[in-house]
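After the structure tokens below, expect a handful of questions from me.
Shown here: the complex without one of its protein chains, the others still in place.
Showing chain A:
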Amino acid sequence: MSLLFKGRAQGAETIKIGVFQLLIMFFTDHLRQAVNSLGELWRSPFASLMTIGVLGFSITLPSTLYVLVKNTEQISQQWEQASEISLFLRTGVTDASAQQLLTRLRLWPEVAEVVYINPAEGLKEFQALSGLGDALNYLETNPLPGVVLVVPTVKYSSPTSAGILLNKLRKEREVEIGKLDIEWLERLYALIGIAKDLVTLLAVLLFFAVVLIIGNTIRLNILSKRDEIVVMKLVGATDAFIQRPFLYTGFWYGFLGGIMAWVTVLIILLWVDYSMQDFMQKYQVSFDLTVMDLSTLIVMLSVSVSLGIAGSLLSVQRHVKDIEPR
């Protein structure tokens, strides 16, 4: 509606069109502008590729690290023996009552596996491993208690929950002492925690850089189209209308950068995978890089698209406003 001339229709009101057609026009207009912006990028492929490259690589680094950390976490979960709990039984507990304890423990939801080592077996093992050999034969009685090895389920193998389980096990009548070699596991988890923090920090810094780089690229785009923007303002274009193609350019930078990052991460992981498998086999742990699936692609794309749009928004809001016909 015209501000100055009452009754003078502006734009789409001139001819009667339905809401549905308006909606279709809205989408076709946006689609056309999106395709136009993509065409603009295509017309200067080298400059576009550089910007897309910056965005792609900036997302590649934190993504790769994230995948590796995620995998390390999974591996550490495979080391169930890490939170294996040893229960030393009281002296005087017979094999029969130890077996009773075993049957009870097997019913616990936290427990994956229980193994009983009776004092005689324990002595034999100790003899073999300690190197004391025949010297042990001089003992009058077997000093070793019966031992029950409890392996918690994956869910209960983290340091804290394994600790809780240990306390619960200690309350059993037959148990004298319970021990959990938890320290190195705690250290590993702490290390993973630090690695996670560092990856987050790195990602945040790189994302900031990306927003600024995209913002600057779009700023140069805007300035190179100064004359065109002046003409558009002279014939009555709103800032929003002028901004739109630049926002789409930001969108495409983000989208293409995101795809590039995804492909790069995939290649890096395939490359690393081989040597990783070799390394991991020495620890008898299977290692699967299965994190690069569709949902990761979607997450990476949405992150990079939002970065692209954020950068473009940052510069569009400043610079389109500043260009005025003189």
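Annotations
Definition applied: contacts are C-beta pairs under 8 Å (C-beta built on N, C-alpha and C of every residue); 3 or more make two chains touch, one makes a residue touch a chain; residues count from 1.
Everything that follows uses one rule, which is that contacts and distances are computed from a predicted model.
Think of the chain that is not pictured: of "Phosphoribosylformylglycinamidine synthase subunit PurL", "NADH-quinone oxidoreductase subunit J", "Electron transfer flavoprotein subunit beta" or "Cell division ATP-binding protein FtsE", UniProt labels it "Cell division ATP-binding protein FtsE".
For the chain missing from the display, the contacting residue among A:L3, A:V19, A:L129 or A:L294 is A:L3, taking the whole complex into account. Looking at A:M232, A:M280 or A:A310, the residue that reaches the missing chain in the full complex is A:M232.
Touching the omitted chain from chain A are residues 2-5, 8, 10-12, 14-15, 17, 21, 25, 29, 227-228, 230-239, 241, 324-326.
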